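First the structure, then my questions, so here it is.
The complex is shown incomplete by one protein chain, all other protein chains being positioned as in the whole.
Entry: chain A
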Amino acid sequence: MKPFSYEQAASPAAAAAAVASRPGAKFIAGGTNLLDLMKFQIETPTHLVDVRRLDLNRIEDTSDGGLRIGALVTNTELASHPRVKRDYGVVSRAIVAGATGQLRNKATTAGNLLQRNRCPYFYETDLPCNKRRPGSGCSAIGGVSRSLAVIGTSQHCIAQNPGDMAVALRVLDATVETVRPDGTTRAIPIGDFHLLPGESPEIEHPLVPGELVTAVSLPKPPGGTHHYHKVRDRASYAFAIVSVAAVLQKDGSGRVAFGSVAPRPWRIEAAEALLPRGPAAVVETAFAGARPTPENAFKIPLAERTLALVVAEGRA
C-alpha cells in the first residue's frame, strides 16, 4: 500500500470538488474492494476522501411510486428493506446471493456498482493487464479464463463484471444519480453506467473525475415475479459463473439480465422480448456474436439452462 492522505467530506458537492482538485484522489465508502486493491498496489490513490459521514444513507419513496436508494445504504440495509423485499424482490435476492454477511454490512450501494472486476490477471501485478496498465496487453486472453466474459469483450480485455446487485438493478431500469465537481447533477441510466472495454478497458464507467454517485433510483415497481438465480461452484461466498435476474409477468413476457457473462450486466431488450418463445430463443439472441474461450463456452448453454430454471420457477 502506498502512503496516502485522508479527509472526511462535509457534503457531496465538497467531496466531488475535493477529489476533482487532487490528482490521484479517490472516494472511499465501505472500502471492501478498494482497500484490497490498495494492498496489492493495483489502486494507488494518493488521497482518500471518505464519504461515509454524508447524508446519503436513506431509502425514500419517490413521487412517481418508485424508490430512491442513497449511495451509502449498505447492502444489508437495502436487501432487508420492507419495500425492496415487497416490490423489488430481485434486488434483495441478488444482494443476499453475494459476498458474506460481514461484507454486506460494510458494502454500500454505490461502492457495489463501482466494484472492479475479478479477473485473476487483473490481480497479477507482474503480468500485463490493460485495465491496470493501459496498453500493456491482456494476459487473460490465452490464459485461465473459465470465469471470464463470453460477450461484450474486446481484443484488449475479457474481464467480466462479477456483481450481483447490478444485474438486478439492470432489469429494474434503475438510474444512477450523481453530483459533479461543479455541483451540477445528472442521472445515468444503469444500462449506460458500465462501459464495454473496447479500445480502453481501463475506463469502466462514464463518471468524470470527482463525480460522486449520490443515489440509485428505481422506477415504480414492475410487478410480476422476481427471480435471481446465481450459479456457482460452491453454495456461498463465491462469484457467479452465470447469474440470471428476471422479472416475469403472467402473460409470459418479462425482463431478463445475465450476470458474470459480460463486462456489464447483460440485458438485451430484443432478446427478452422473445421470452414467450422460450429460453433458447432469448439466449440465442442475447448471446449472438459471443466470443467465448474454450474454457468458458459452457456459460452460454448454462445461461440458457439457468433462464429455463427461472422461467420454470415463474410458472410454479
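Here, a contact is a pair of C-beta atoms (placed from the backbone, for glycine too) under 8 Å apart; a residue touches a chain by one contact, two chains touch by 3 or more; residues count from 1.
Convention: contacts and distances are computed from a predicted model.
Engineer: Determine which name in "Spore coat protein CotJC", "Amino acid ABC transporter ATP-binding protein", "Xanthine dehydrogenase" or "Aspartyl/glutamyl-tRNA(Asn/Gln) amidotransferase subunit B" the UniProt entry assigns to the undisplayed chain of the complex.
Structural biologist: Protein name of the absent chain (UniProt record): "Xanthine dehydrogenase".
Engineer: Residue by residue, what part of chain A touches the chain that was omitted?
Structural biologist: 1-3, 39, 41, 118, 120-121, 124, 126-127, 142-144, 146, 229, 231-238, 241, 298, 301-302, 305-306, 308-309, 312
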